[in-house]
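What follows is a short report on a single structure.
Here the complex is missing a single protein chain, while all its other protein chains stay put.
And then chain A:
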């Protein structure tokens, strides 16, 4: 748990990965380009002394992940967002199956999400049903720019995608996380265009659409959609590290998001292991708007607002009872392993 000015902040990291980019898992040059590109984003925004070498970055493993998130990183719970990329990686890059191993070891600490690809047709529907059966998933992470054979991507507003969204409604998979953000080599830039979220979100009001990476480089398009659709959310991964290296730009971006998207519809995510919560969370929590920015946007980046996007908003989407979790974490496996029980004792005494 993070403590900010003496107050507890329950952190649900809305965007984490456990990937395998070892050379023996790569079966297409796109796989190597992809992890190299991820590493560029890592070094681009990570303080020099916190940067990882490429070997560690390819495959950091479950043990390190648990330490980085819970022991060192103030995170209370994390949401796995899978990225299959099975055309690039033999066993997949970061699949629900791979994530499940850790998620099932500490089920109280992790939310495990699935994924679908409408190009998989009937087989894809069966896969989604299986994920629901096996793991009772409440959300999916979608990668509209993923390559599949000759196809370089798909759209969320297509008939094929709507068939899968119908299936999500039927199965009670309510949270649809779509990567709509910076280009990742070798994927096509336009396949991450945020425009297709609009029609999907208005056609499926019972689902929540979380636009990961707030649509960069089309934040304005994303904001327009989020203003109109109450079931559209913004995931802060990629914007969050601005807080460390470019704090004024981060504050300005938060001003825009709070104005257009609203404080109830923003979710924090570290994008671990691209960035690590131990330095990222303090930077985000320390961010402040200037008087001019507060006047300009008519919003506050107050501790209450930060608590919302740091955990409360995600808790609402995933039916997590934060008070019950604090009680449980006084003595769960992670708290015992890292001696964290006391932090939750003090919290509930408040």
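One rule holds in what follows: a residue touches a chain if its C-beta (ideal position, glycine included) is under 8 Å from a C-beta of that chain, and two chains touch if they have at least 3 such contacts; residues count from 1.
Methods note: contacts and distances are computed from a predicted model.
Student: From the names "LAO/AO transport system kinase", "Methylmalonyl-CoA mutase, C-terminal domain", "Acetyl-CoA acyltransferase" or "Iron-sulfur cluster assembly protein", which one matches the UniProt record for the unseen chain?
Tutor: Options "LAO/AO transport system kinase", "Methylmalonyl-CoA mutase, C-terminal domain", "Acetyl-CoA acyltransferase" or "Iron-sulfur cluster assembly protein" considered; the missing chain's recorded name is "Iron-sulfur cluster assembly protein".
Student: I'm checking contacts with the chain that's been left out. Which of A:123, A:190 or A:206 qualifies?
Tutor: Touches the omitted chain: A:190.
Student: Can you tell me which of A:103, A:211 or A:238 touches the chain that was removed from the display?
Tutor: Residue touching the absent chain, from the options given: A:238.
Student: For the chain left out of this view, which of A:7, A:23 or A:40 touches it?
Tutor: Touching the chain that is not displayed is residue A:40.
Student: Which of these, A:21, A:131, A:145 or A:223, touches the one chain of the complex that we don't see?
Tutor: A:223
Student: Going by the touch rule given at the top, which residues of chain A touch the chain that is not shown?
Tutor: Against the left-out chain, chain A lists 33, 37, 40-41, 43-45, 182-183, 185-186, 189-190, 216-220, 223, 238-239, 242, 245-246, 248-249, 252-253, 256, 259-260, 296.
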